[in-house]
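Comments concern the structure below.
Every protein chain but one is kept in place in this view of the complex.
Naming follows writing order (A and B), and every chain is counted from residue 1.
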Amino acid sequence: MSERPMSTARDEILASIRHALNVTAADAPRRAAVAARLSAHAKGIIPQRGQLQGRALIECFMSQATAALATVVEVSEKDVPGEVARYLRENNLPATLKMGSDIRLNALNWAATTLSISFGASDGADLNGLSHAFGGVAETGTLVMVSGEDNPTTLNFLPDNHIVVLRAADIAGDYESVLGKIRDRFSGTLPRTVNMITGPSRSADIEQKMLLGAHGPRRLHIIIVA
Amino acid sequence: MTHVATTPQFKQNAHEALGDVQLQQALGNVRTGFIDKRAKAAAKLPEFEALRDSARDIKNHVLQHLDLYVEAYEAKVKASGGHVHFARTAAEANARIVEICKARGAKTVTKGKSMISEEINLNAAIEAAGMAAVETDLGEYIIQLRGETPSHIIAPAVHLNATQVEADFRRVHTHLDAARDLSQPTQLLTEARSVLRQKFLSADVGVTGANFLIAETGTSIIVTNEGNGDLTQILPKVHIVIASLEKLVPTMEDAAQILRVLARSATGQELTVYTTLSTGPRRAGDVDGPEEYHVILLDNGRSNMLGSEFEDMLRCIRCGACMNHCPVYHAVGGHAYGWVYPGPMGAVLTPTLIGVEQGGHLPNASTFCGRCESVCPVRIPLPRLMRHWREREFERHLSPVLVRGGLGLWAFFAKRPMLYRFSTGLAMRAMSLIGRAKGRFGWAPMASGWTKTRDLPAPQGATFQSQWKNRK
Partner (left out) sequence: MTVVENRPRVGLFVTCLVDLMRPSIGFAAVKLLEDAGCEVVVPSQTCCGQPAFNSGDKATSRDIATQVMNAFAEVDYVVTPSGSCGGTLIKHYPEMFADDPNMAGKARAFAAKCFELISFLTDVRGVSAVKSRYNGTATYHDSCSGLRELNIHDQPRKLLGTVEGLSLTELPDHDVCCGFGGTFAVKYGEISNAIVEEKTKNIVSTGAHLLLAGDLGCLMNMAGKLSRQGSNVQVRHVAEVLAGMTDLPPIGAPQGAVK
């Protein structure tokens, strides 16, 4: 007398779905349709606003990000440390900075400033964090950040003030383009965390009045580098 | 905080809500704020209507192939180092989550905002197991202090004003200076930020929901404005995602389609501040992020909805637009609905999940004005689904005897035109004579629900059909 294996929750749920849809697990055309859709990862409707090019693209990014209450400037790469120092000074913030090991940031001439810089993930004690974005999306002024030692995710959330360097060439019109790049760059498995960030943290939970700095950064400063 | 449904007492709940002056004032925010913002956001995006169709089609496709997307998703989660646990019921989901927490010796569990966790009453299970559950979304935190449930699916504390929040903070944050000034909302926010920052940093486990689960990559997506969901998932050693089956979408491109209509429909923002894609635990070489990643995939009645008249409800992306536009929600607020989900989507979903015997008031308490359907980003025919619940009740003889009887009487006459014309001819002449002087009635039998607060206009006299017959 053989024992029937106990059906697991997984078995029962899949069986319940199949019963409701009146299909079987073995249905080959269905499987093929799903496999095809997954491998094609076709784009759907891309808004016009997400299809701009050239200068219009950059300006769309800047105006959208500004509307989301980030601040945005354009500088040349060598001027980034000076811009960071200026930003902190003008906002009456201490001249301290935490960043990851992103070579594009590390290689800049920080010695030309008086900033006191430390490296690594944030533990909650940092007031100012600096990251380099993977990309940007012009249609909503959104930064795309990718986890890892180069730009730890905690830097996106724990410091009060978040400064992000974004290359103009990495700005795309629509989300799909940047997500597609991530898919290609990290073939196999996505990074642990991809953050799409549009402006500083906020909440409207008290009487529907919007206030900045809910749990994440109060300020988001974006430095676009040509 | 219990989750016994008070939906059977909906009328009493509504009565109390209508008399609650402070609540009525707070509900004014819903009517003005959300509606204008959504309209502006939709107007600014020429492709908005087409994107609604696209979102609907993506969801329909997934539902028709849900079993296969579940399998594909599960495989990808495992391949990226995560774990998938299947839960047929709320109890199973809670048991899995508590097990994972206990295995890690957890004391504190932080939570991102998750309506599913409300549905399964997760916090009670965590606390019963001797651990602390800390809500980190500001609105959820506030109502947790008050022992309340959310009154709106995206703005949990919309029923409160700042004075009430101040009182709660003073009552609970006793370690702070009693003389501190909390008269401004920004001060309340600053205080919440620093109190919760400590909890984020000391949590052992973080639990979030998921707005989407991407089958292609084994990824969960959350959308927030505060960043609390992110601090909940990246700081502790364990990240648990609790999500129901219908959150699945095929690819990142599909998620992007629906993201374009989600925030616009919910708050009128083009995109929420934080849209986060999480895949598995931290990688070798990462310097932050959780060490373990678990996904609890919950059925809890979803598979029963597939293939039924209520299948369309599974498209819901929990934006809240329906309740933002609903005249009934505007009048009574979310708590009157008596369970987890308020507004039109709650009116359809509640009987599905707790039974129409308990939840029947909700699909009946609607004028079928259709505003909900007109703003639903995935075009769910909400009034039709509510009507289907009324059909179920009728078939099972669950409607009140008087109502069924009254309608039965009406039907009897309506199917017999000659008898109808005769009887109504007499009745209308009589009523017209009685009501002639004032032209209206201040009271009518069986109609006190109307006449308590309104007059009932009197009929003009002879019916149209009798006058038409004489005209010929």
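Couple of notes before you dig in:
Here is the rule we go by: contacts are C-beta pairs under 8 Å (C-beta built on N, C-alpha and C of every residue); 3 or more make two chains touch, one makes a residue touch a chain.
From a predicted model like this one, the values you see are computed outputs, not experimental measurements.
Shown chains touched by the hidden chain across the complete assembly: B.
The set of chain B residues touching the chain not shown comprises 11, 14-15, 18, 327-328, 330-332, 364-371, 373-374, 384, 387-395, 399, 403, 407, 410-411, 413-418, 420-421, 424, 427-428, 432, 436-440, 442, 446-450, 452-465, 467-468.
Assume only the chains that are shown with their structure count from here on.
Here chain B touches chain A in the complex through residues 26, 29-30, 33, 45-47, 50-51, 54, 58, 61, 64-72, 79-80, 85-88, 92, 136-139, 142, 155-158, 160-162, 165, 185-186, 188-190, 192-193, 196-197, 200-201, 215-219, 225-228, 230-231, 234-235, 245, 250-254, 256-257, 259-260, 267, 269-283, 285-289, 297, 299, 303-308, going by the rule given at the top.
Residue ranges of chain A in contact with chain B, taken from their complex: 8-10, 12-14, 16-23, 25, 30-31, 33-34, 37-38, 41-45, 47-49, 64, 68, 100, 120-124, 139-140, 142, 147-149, 152-154, 156-158, 174-176, 179-180, 183, 189-209, 211, 213-217.
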